[in-house]
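Read the structure below first, then the notes.
Every protein chain of the complex appears in place save one, which is left out.
Entry: chain A
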Amino acid sequence: MKLKRETLYGYFFILPWLVGFLGLVLYPMIQSFYYSLNSMRITPTGLRFIYVGFNNYLDVWLQDMFFITELGGFAVDTLIRIPVIVVFALVIAMLLNQDVKFKGLFRTIFFLPVIVASGPVINQLVDQGATAIPMLNLDVVMNILTMFLPNYLAEVVGGLFNQIITILWYSGVQILLFLAALQKIDPNLYEAAKIDGGSSWECFWKITLPTIKPIILINLVYTLISLANSGQNPIIDLIYANMFNATRGYGFASAMAWMYAILITFMLAVIVLVFRERKSKRFG
């Protein structure tokens, strides 16, 4: 079979990514899966493996008392944070899409945290309390929340207030994606709607939102992945701690990482199912 010149160009352009994916993603994934099936020893003369089958996976659920707790906490936390981040990103993107002065500067400001908030920097900021709202009395917020929410939910929502700045800092990329989508909407659509007597509110629900729906899905997926990989995520810390734990080690930690990855995949699947683009049957 002879490949077309365009196809070859295509492969050529994705080659760097392909090499990176094979070497830095696929190979470590296979390696990590192999580790998860073994009990490992890191001896001065090399790695030693004892095959234990899926015992590490069982131990993750049966022996580690923190994993299930942290996993539950992460699931609830994420379900609350994702909508907050995506809605905030949409609001800011719409504001930045207006014809205002210093638009470029504002866009830079909102994207800046993505660059600044690398692991060590954000950890320092959190440690120094720079990510909480200074004038907010969390005790008062918690008192109000516990009046109408169960404790475990009140704690999550309270935590949201306490880390609101960090959370909003996760919005940089999402704002950019929304902005790109908003700029692609044909202004004629709005003009036609206005002629027909549509208000701005109606334009938002009937034109803006349906048009950018695919980007909402992308942003939801992106937000979930960035929260799941965040250095602020206690499950990542737990996996790291187990990696260097005397009796657990790399094998156990790899199994835990795989269980975590499966959960994230499940959450992604739910998001994609709910927000996927459905083909209109009207003209089918």
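Quick notes
FYI, a residue touches a chain if its C-beta (ideal position, glycine included) is under 8 Å from a C-beta of that chain, and two chains touch if they have at least 3 such contacts; residues count from 1.
We take it that contacts and distances are computed from a predicted model.
Selecting from "Monovalent cation/H+ antiporter subunit A", "Molybdopterin synthase catalytic subunit", "Sulfate adenylyltransferase subunit 2" or "Multiple sugar transport system substrate-binding protein", the unshown chain of this assembly corresponds to "Multiple sugar transport system substrate-binding protein" (UniProt protein name). Contact with the undisplayed chain is limited, among A:Trp61, A:Tyr152 or A:Phe244, to A:Phe244. Taking the complete complex into account, A:Thr43 is the one of A:Thr43, A:Gln98, A:Gln128 or A:Asn188 that touches the chain left out. Touch with the chain omitted from the figure is made, among A:Met65, A:Ile195 or A:Val274, by A:Met65. Mapped onto chain A, contacts with the missing chain fall at residues 41-48, 63, 65-66, 244-247, 249.
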